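For this depiction, one protein chain was excluded, whereas all remaining protein chains were kept in their positions.
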Amino acid sequence: MTSIKKDPVLVVLQLSGGNDALNTVVPYGDPLYADNRPSVRVPDDQVLKLSDYVGLNPNMGPMKQLYDEGKMAIIQGVGYPNPNRSHFRSMDIWHTCEPDKVGTEGWLGRALKEIDPDSENVLTGVNFGRGLPRALAMPGVPVASVGNLATYGVLTGIEEDDQRADALDVFSRIYSPAMGRGGVVDYLSRTGMDALKGADILSTAPEMYTSTVEYGGDVVGQYMRNIAQTHLAGFGTRVLYTTAPYNSFDTHAGELQAHAKLWSETSQAVGDFMDDLREHDAADNVTLLVFTEFGRRVHDNGSGTDHGSGGMAFVIGDNVKGGLYGEYPSLEADKLLEGDLHYNNDFRSIYTTLLENWMGLDAQPLVNGSFEKFDFI
Amino acid sequence: MANNDIALMAHLMRRAGFGASYEELERRAAAGYEATVEDLLNPANRPSLEMDVLERRFVDWREMNALEVNQAYWTYAMINTERPLEEKIALFWHGIFCTGNSKCEHGRQIKLQIDMFRQHGLGSFRDLLLGLSSDPSMIFYLDNCMSHKDAINENWGRELLELFSMGVGMDGEANYSEDDVKECARAFTGWTITNAIPRYPYGRYEAGFIYNPDDHDEDNKTFLGETGNFNGDDIIDIIARQPSTARFISRHIYNFFVADDVQVPAWQNTPPRDEEAIKMLEDEYFRSGYNIGSMLRVLFNSDAFKNARFAKVKSPAEAVIGTMRVVKDYTSPKPGLHNLASNIRYMGQDLMNPPTVEGWHTGGEWIDSGTLVERINFAADQVGNLELPGVQDMVARVGSDGPSTAEQVVDRCLELLGAYELADETRAQLIDHVGRGGDLIPGTPEFSQRVGQTLQLIVSTQEYQFA
Partner (left out) sequence: MTTTRFTGITLQPSHTIGRAEFSGPGFRNPVAMVRGEDDTMYVVSRSYDYRPDGKRITICTLDEEYIGEFARGVTTAGEGDPSDADGSLIWPTAIALDSEGNVFVADEWLNRISIYTGDGAFTGKWGAQGSGDGEISSPSGLAFDQDDNLLLVDCDNHRVQKFTRDGQYISQFGSKGDGDGEFNMPWGITVDRNGDIFIADWRNDRIQKFDRNGNFLMKFGTSGSGDGELDRPTGVAVDKDGNIYVTDWGNDRLQVFSAEGEYITQTTGDGSLSKWGKEKLDANSEMWQERDIAQGLERERLFWGPIAVTVDDDDNVFVVESARSRVQIYRRQVPVFFGGRL
């Protein structure tokens, strides 16, 4: 771990739907790429070249810049044994680190339990989006799920400010633990007060925040802005999580156009986020992981690509040793797995590296096993 | 009629259904409690949903392919059914006989399983287990299609005993041995499914159950002390007559319909919360020939049930549907149903996609700070929406009482929402708050607003989270 004094913070951006690795980190130097992608191909001359073999999607300018600064690690050929092409199941596997059986605890939920065993801070983990991703699920670990930071809270449907303030006043008195009624009601009361406290604290974040960075109006941009606001507010939040709109990377059809828009928004959001943190001198204790549940078919379907395996991930931050990690999976027909890229690197190696080298935690119990670490951090 | 009749009816409808509007409570209370129990237990006497019209407006319902479409359908059905117990019993069995879309990836196939629960859920438990054993999504979910006579897969055999019928143990003793699991799995070899038609390019096709005699283990098995060349249906016959099965199903019924008990894994060593009620259900299980409807009839008419008001934390489905049935939105086809259905997931219950085969933990475990905020905000948004017909009904009923004090309005709103009861201190807080604006005078511009806010505060209380 580096000699920073501030507590390390991990931000996770989940690209749900299965991002097409081949059109993201494009193996333009391999003639098999063009052969397999007669219709859904990024042209050679547009690729943002990283080497003679691979380059980034042309819509990833801001991320290319982070790469050039040496602050972005690209982990190629990521996956796990016996790849599953179901969105739900594959995402569960990434979330729970349980490829063989169905797990309920998330790797980050477990990490939060290690970081704050008694849940002293209700905001140690915060998710941006509706519904809790299983990655953050862990019994007894409170994680706020924030649909919109500007309007997050209890009884947000009451529009008039003073009426809502009155209602919240009543709410806090009703839920006050001093009223102890025993059993589940007490538990509900404590939970209600936790929720209110968390919401009260979180709601101050946007007020405290000023920045010259203007994020895009898309969902990822807005949530990355919310994450920056929360981080900058100094609530002691250690894990911040968000998800690109539900299955948006599921580019079965019209991929070139859709994927261009997705990456131009996502890359811009990532670049804005890093600019924002740096502007506030708050980038030194943040590392960002960008991942997706699986890659897509090597061969296109004439308009898009269908579910496959062998994905990629990005790790970004000022403490990251940028570069290409892991070998790019071969495109040769006999090296493919049922028409998919064969993974070279277990995703739990990325988690292990982040948990141990960045968060300072013992990863083995959190990811259900021992995995070789990368040296990107 | 006496308020107690309404309160009791509200209780019955919350448990045997998903709650009811005040108008329905009055109607049913007038018909009588026992008559209502019979009405609920005989869903076929009531009309089903008009699926032709629904499939016309929700065009994706004919195919009913994706999980999300199925969740939207089930949400709509729970809100609008005239057969509330048919949907409730399906939800009950779904919480026990879990099958998850994350593995099956075939929403329609799971929906067909839920249909089977609708159809047989109030009938013989033996028939239900037989239906489950030959249900394609269950066979796939628990790998019985991967179990062969020369290489058994124990997954189905184990869960059938542990989670679906007997439970690991009772009264401190184990109910079966590891050998019983293996023998059970052997008896179910050959119970398999068709090879699927790929989902591309035209979507999915229903899977079929197949019994493959060539892959069935024909040697003798010894199961729970009995020996013979058992097949799967023989195993089910043996399971159905076990006292442990009667206990296990009775405890599930109690935990779902009466009061929150400890979680299932603790049942081997923790006695039932109400041993007398469990005994009553066990007796009826055997007396009726394993008939679930008969067990519910005895239960709903018992004091143990009638006295168990608000002894359960609502499941997310109950929380969402219960509120919707009172505010009366989505009573006819309308876009946005999926967004409504998603609230159940946000509160922690992804219908037809339970986290594991063990299903959802219930009771207080539904609640954490995130899901509690979802519950409160959802319900408050609904009852505070003065455009919704059910909310307008409640405002009008409060208004028909004439000028009222805050106390009268709070009590009336509690009754209209389903005869809820608040702790004295909470009730006093609400009355104090509502009373700050003085008495409520119907016809004044702020009247509806203040009634709406009273409803919002009530649904924000701890008490509203209980059924």
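List of remarks:
All chains are identified by letter, namely A and B, in their written order; residue positions are counted from 1 within each chain.
Basically, contacts are C-beta pairs under 8 Å (C-beta built on N, C-alpha and C of every residue); 3 or more make two chains touch, one makes a residue touch a chain.
All figures in this text were calculated on a predicted structure; none of them were measured in a lab.
One chain is not displayed; in the complete assembly it touches the shown chains A, B.
Of the candidate positions B:P47, B:P198, B:G228 or B:G438, contact with the unshown chain belongs to B:P198. One of B:A10, B:L41 or B:A72 touches the chain omitted from the figure, and that residue is B:A72.
Listed residues A:L149, A:I174 or A:L262: the one in touch with the omitted chain is A:L262.
In the complete assembly, the contact with the undisplayed chain comes from B:H338, out of B:H338, B:H361 or B:R397. Seen from chain B, the chain kept out of the figure touches residues 52-53, 56-60, 62-63, 66, 68-69, 72, 194-198, 200-203, 205, 208, 334-339. Although one chain is not drawn, its touching partners on chain A can still be listed: residues 17, 219, 244-248, 250-254, 258, 261-262, 297, 299-306, 338-339.
Just so we're on the same page, only the chains that are shown with their structure count from here on.
Distance between chain A and chain B, defined via averaged C-alpha coordinates, is recorded as 34 Å.
Those residues of chain B whose C-beta lies close enough to touch chain A in the complex are 67, 100-103, 105, 200, 260, 313, 342, 345-346, 348, 353, 355-357, 363-365, 367-370, 372-374, 376-377, 380-381, 384, 423, 425-426, 429-430, 433, 436, 453, 456-457, 460-462, 465. Per the touch definition, chain A reaches chain B in the complex via residues 86, 88-89, 92, 102-104, 122, 127, 130-132, 134, 139, 142-145, 153-158, 163, 166-167, 169-171, 173-175, 179, 181, 184-185, 187-189, 191-192, 194-195, 198-199, 306.
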